[in-house]
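First up is the structure itself, then whatever we jot down about it.
A selection of the complex's chains, in situ.
Labels run A and B following the written order; every chain starts at residue 1.
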Amino acid sequence: MNTTPQPYAGNAFTEIDFEKPGRQIGFINFPHSPHSDAWGVTQVPIAVISNGAGPTVVIEGGNHGDEYEGPITIGELARDLDPGSMQGRLILMPANNVHAVLAATRTSPVDGLNFNRVWPGDPMGSITQQIAAYVAHRIFPMADAFLDLHSGGSSLDILPSAIIEPSGDADLHRRNVAAVQAFDAPYTVVISNLGDKRTATAAACAAGLVTVGTEMRGCGAVSLDALQICRRGVRNVLAHLGMLVGDASPVCAERPILELRGPSAYVYATEDGIFEPFHANGEQVSAGQPAGRIHRIWDMATKPLTLHYGADGIVYGRRHPGRVAPGNCCVVVASPYGERK
Amino acid sequence: MNTTPQPYAGNAFTEIDFEKPGRQIGFINFPHSPHSDAWGVTQVPIAVISNGAGPTVVIEGGNHGDEYEGPITIGELARDLDPGSMQGRLILMPANNVHAVLAATRTSPVDGLNFNRVWPGDPMGSITQQIAAYVAHRIFPMADAFLDLHSGGSSLDILPSAIIEPSGDADLHRRNVAAVQAFDAPYTVVISNLGDKRTATAAACAAGLVTVGTEMRGCGAVSLDALQICRRGVRNVLAHLGMLVGDASPVCAERPILELRGPSAYVYATEDGIFEPFHANGEQVSAGQPAGRIHRIWDMATKPLTLHYGADGIVYGRRHPGRVAPGNCCVVVASPYGERK
């Protein structure tokens, strides 16, 4: 732990004892007073597995409620990981945006907020802000490393990849790159969310934690392949961090790093219609090349409108639903990260 | 044309002249009087391409509003098919459930109805019933053949396949099988919707039309592969019916026929949670074998619940969204059709 964080000033409570060895499974309870339940709580699931000296690692799933490989992996660790087989403390949070998880939506149905745009949260704010504040102010100060396990969600179909949150701290950046490469996903990508600092991984970096992100396919579905990648990658990172011994797969050292180079990486819809993509994920494309067409299937007299790529690279992700409206992200291109190293 | 249908008794109108040669693109207008538009119409797109003697073929898309390969194919035919290259009359309806198509939903947002459970419709009913009645009472009597181009929709991921609607008329059944096999999809499947006769294809069979269905992937997305299968299959069937000449791909005569054998073909969820399937579409499975697990990712103390197959065959389709509730169809198994031939 290497920062002096803001102390937690909210009124969440839990029966979990973060200092206790062994396995505990429970909830963080946030008092919540909607029409349907004046004196109730929002229950955010948490497990702690602890054994002797070693790093404290936090694994988050359910940052968005429609991304599943991470939460399944976290639940399996919580039930199956033998405390005797590890060193340190593992804090498992599979469903942090819990109202969204129950509703299978990206954003919270309670306050409409995107959990990944409210960090470092507000302990007296709405429920989404409160949960982020608990993690940022109460959990992060105990932690050395943070894994935030995303998939593409309902609207995106993304190549399974491990994600590097860019950090201005060169040493932390180097350690983040090493941890992300340890995950050994098919692709490794630097994603800055166009510079937005209100994400969980940006907050973790700001708190000095070694930080690993993922994008494990998506479409609001469970991918069999990506689930295997996720299970294996998480164990790889825990081994890399010294928590698991003898468990890591050999990492493919040669994997290149990609990045999303600002707005030109994104192909946006400019009309209502149905988007027909021209290339599969992983295909090589170049700026100016046609990327797909928007068909107005309810208006046969209108010709389809062609969209074009704005960058060279590979197709890293595509919009999942066929229906598009102006502004929707239809395709994302990832380019080699070399130029900025 | 071989039936004496109920004459159309509704008040829809159109500028399309079904007897005129050449290409026409327009709309069927259904007077519709909601709050937002007292004297307006619901516009259902239609195109007619006609040239000399030959069969009348109707192609429907947008029976459900979140299935896209068919509507894209239909729109391309409407704009691109040279009347001089064909014989007969082609009636193209890419978005029959037009309110659902605009909303990208399976069922109509206007009256909540599933267009494929209201046939033969009601010309004085709600808007969905009116559109079905127009097709059943006004279009079917002009037609010799009907193609209903479905995909799996938002909730299902299905093997691209051509579908046989079972008919009690042995001769019609034989002609249907031949037309469906002409489509030359990777799979050919007999689907009875558990005997429900309120579907478009059941109504077409009842009207004596040669009837071809499809299921072109799904997930609410456009599939590049399935779109190619659909474009090619539709032209194959039009060639088989004698409308297009010299255009058909050679059909793979050996393709076996599958069927969904009643309730045992379906694996239903019995709990709330996230369904992890164990097999990809197309894999061989057998009754009693584990089919997948439901994870309660918001409740780590609960072990996943295993579901089992009820039939032998191949995995024909799977639920697309990860989130399931009791009763949701998680997996569908297709079995060889041989036994009943």
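Here, a residue touches a chain if its C-beta (ideal position, glycine included) is under 8 Å from a C-beta of that chain, and two chains touch if they have at least 3 such contacts.
Worth saying up front: this structure is predicted, and the values here are computed from it rather than measured.
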Identical protein chains in the complete assembly, only 2 of which are shown: 6
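The criterion applied here is as follows: only the chains that are shown with their structure count from here on.
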Euclidean distance of C-alpha centroids - chain A vs chain B, Å: 37
Residue ranges of chain B in contact with chain A within the complex: 25, 45, 47, 61-62, 66, 68, 71-72, 74-75, 78-79, 92, 94-95, 98, 101-102, 104, 154, 157, 219-222, 224, 227, 274-278, 280, 295-301, 303-304, 320-323
